[in-house]
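Left out: one protein chain. Kept in place: all the others.
As written, the chains take the letters A and B, and residue 1 is the first residue of each chain.
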Amino acid sequence: MANTLADLWEAYRSTLGFAIVNALFGLSTYAVLSVGILSFATVTYAAAGGFIGTQLALQLHWPTLLVLPAAAVAGAALAWLAALILLRLDSHWMALASLALVLLTRVVAINATGLTGGVSGLSVPLFVPFVVMPALLLIAVLLFWRLGASWYGIAARAVREDAVVAATIGIPARRIRMLAFVISGATGGAGGMALALMLHFLSPDTYFINVAFTMIAAVVLGGSYHWAGAIIGALVFTVLPVLAQAVLPAFEQVLNGVALLLIMIFLPRGLIDPRQWRLRRVRAR
Amino acid sequence: MALFADQLVNGCALGALYALFAIGFGLVFATLGILNAAHGTYASAAAIAAYFAVDALGVPFPLALLLGVAAAAVLALAVDQVAFQPLRAQGGGMLGALITSIAAWIVLDNLADDATGHQSLSFPLSSYPSGMIHLGAIAFARMQGWTILAMAAVTVAMHLLIRRSRFGAAMRAVGWNEAAAALSGVNPRAVVSATALLAGATSGLAGVLGAVLTQNVSYTLGEGLMLKGFAAVVVGGYDDVRGAAVAGVALGIIEVMTAQYLSSSLRDGITYALLLGFLLLRPRGLFGSAAFTRA
Partner (left out) sequence: MTALLAVEQLGKSFGGLRAVADLSLEVPRGCVAGLMGPNGAGKTTVINLLSGLLRPDHGHIRLDGVPIEALPAHEIAARGIARTYQNVRLFAGLTALEQVIAGCFLQRGASLLASLLGLPAARAAQRRVRARAMELLAQVGMAARAEQLAETLSYGEQRRIEIARALGAEPRLLLLDEPTAGMNAAESEAIGRLVHRLRDSGVTVLMVEHNVRLITAFCDRVSVMNFGRALVHGTPAACMAHPGVQEAYFGRRDDAARIQALR
């Protein structure tokens, strides 16, 4: 009995680890979506965090646990720079420009061989106890929970719903959005390093469009109006392929796509929808 | 000099594919407000359909080309009905349609990968007009010539259709304001369906021609076109067919020349840097009108 449990744990531990990484990416996407910005640039922050963090450990021999916060800082700094550029654009141009950033990221990853190992990739011989992964997610959850409960949370919702009105009650919309980018960058950067620790190998394709689409899908499924949505969505979108592979291995990806389509059509606001709870509360009276 | 001229033609032919692809992609964005991530899969599907028509049924190439284009058009209409129509009915925004298009992309890409047996196929050399044409010192493949001609013809036809015909006016009206268009007697459903068909057909044409030029019949064909076609749309401006055509050809030439004279590792980087630069400095593209906005 104990053996089977241990086997199960061995088999699914990595799934859990990837779910946590995807949750971090989802939270990073949620951070900007919660101020009304659709950005794919989380992939870029993740790449920065992953490559820079790994090199800090390999070249400068930083302890692995110190590399995670360093990756968050790298992601945040890059996000701040990205925000300086992206915030000049209107909403859907911003989404397109962030997609262009993702494409450029891959080009840089291929060509900056000193940092990334180029096309041949970069081996990451770093190991941390598994508990670091849930701990990382816990820290992120604490951060988003406290943010959501603070004045930032309500200001972000105001900016998301109507940035003009928000400005006329004194909310500096641009500064709130800058802040959202930095939070997104820090979460994405840490997630990128966590992914490196899970995979033990990085290539230019590690941080590319598939990551962007997984995280967007996770946020949409979970719901983009509450941080918990990103986590639940990431969990589903990590477990779903594993399940699909067990049931119908040939059509794993197809099933993913179909699931995403159905969710979007039948659950457009996602699983976690605070507005629905409130409407129900009103009706219950 | 001859090398330069040859590469110029190569660039034009490659760019013609991007342009064809970009025209349909931009059309959907301007008229339907959808950033369609599945647009590339229509190209792959057309190439696969044409390939099997040639390979399994022995259909002559021109007919196979038409079959491929028709298949892509029907597929685009089907995707529109399944993935976009339900959201339109709910009044969902751009984000929702982007997500469902990603879903359609995942599904269709994987089906395409299964259809080609997880490998890249190519049209048998004898199946299409494969000779070389010599124009003075320049030599280029017959299919390159056809591709450039097809792009030019489609550009002119689409431009006339959108700017000069009643149907084009209806399309632009729906792009501006669907409700108002409906009130003034335009049938939005018909316009939407026709737009999807046209977009699918142009993407399919790019797909079959691209499959021959690059000797690649697989899902990666559509993905490659998607990334570059997207850049062409942004650089050219999505609400103008001429812009997409010029930008597509220009990107093709820049790409080939970069690979030839600078470094082949920079060819994608230059394209994407241009993409980002245009988004920042001229977000409405080369020909885009400043007044154009989409709610």
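Criterion: contacts are C-beta pairs under 8 Å (C-beta built on N, C-alpha and C of every residue); 3 or more make two chains touch, one makes a residue touch a chain.
A quick note: this is a predicted structure, and the numbers were derived from the prediction, not measured.
Engineer: For the chain that was dropped from the view, give me its touching partners among the shown chains.
Structural biologist: A
Engineer: For a quick check of understanding: of A:103, A:147, A:202 or A:272, which residue touches the chain that isn't displayed?
Structural biologist: A:147
Engineer: Among A:81, A:138, A:165 or A:243, choose the residue that contacts the chain missing from this document, as touch is defined above.
Structural biologist: Answering carefully, the residue with contact to the hidden chain is A:165.
Engineer: For the chain that got dropped from the picture, name the residues of chain A it touches.
Structural biologist: Touch set of chain A with respect to the missing chain: 143, 146-147, 149-152, 154-155, 157-158, 161-162, 164-173, 179, 225, 274-275, 278-279, 281-282.
The working rule: only the chains that are shown with their structure count from here on.
Engineer: Rounded to the nearest whole Å, what is the centre-to-centre distance of chain A and chain B, using the mean of the C-alpha atoms as each centre?
Structural biologist: Chain centroid spacing, chain A to chain B, equals 31 Å.
Engineer: Tell me, which parts of chain B touch chain A in their complex?
Structural biologist: 35, 82-83, 86-87, 90, 92, 94-96, 98-100, 102-111, 114, 227, 230-231, 234, 265-266, 268-269, 272-273, 275-276, 279-280, 283, 294
Engineer: If you look only at chain A, which of its residues touch chain B in the complex?
Structural biologist: My answer: residues 38, 85, 88-90, 92-93, 95-97, 99-101, 103-104, 106-108, 110-111, 213, 216-217, 220, 250-251, 253-254, 256-258, 260-261, 264-265, 268.
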